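Just passing along the structure, written as structure tokens.
The complex appears here without one of its protein chains, the remainder shown in place.
And now, subunit A:
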């Protein structure tokens, strides 16, 4: 079902500087954004776990609204924005690099 990659092709792609650039940049970018979202979420969960009253703080003295609502909604919205940021970069810059790598090894496929 798959085209098998021989050792020669593997070596050729691996030593291609554009491939190295692609992997380095994309992996770095993906992990940075990933860790950002993970950190945001687990801080939220840890606050709920160890200090839920912190989220019970009211936004105003007269109202009933607590800070928990905008924080929950904010995490949802920020998660969405980070996916857009990633895809704009991945479908532009990273996709171009990928295509260049493919172009460089085209004859060997």
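We take it that a residue touches a chain if its C-beta (ideal position, glycine included) is under 8 Å from a C-beta of that chain, and two chains touch if they have at least 3 such contacts; residues count from 1.
The rule is simple: contacts and distances are computed from a predicted model.
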Chain excluded from display, named as in UniProt, from "Hydrogenase maturation factor HypA", "Sugar ABC transporter permease", "p-aminobenzoate N-oxygenase AurF" or "Cation/acetate symporter ActP": "Cation/acetate symporter ActP"
Those residues of subunit A which, in the complete complex, touch the missing chain: 1-5, 10, 13-14, 19, 22-23, 26, 29-31, 33-34, 37-38, 40-42, 44-46, 48-50, 52-53, 55-56, 63-66, 68-69, 72-73, 75-77, 79-80, 82-84, 86-87, 90-91, 95, 98, 101-102, 105, 109
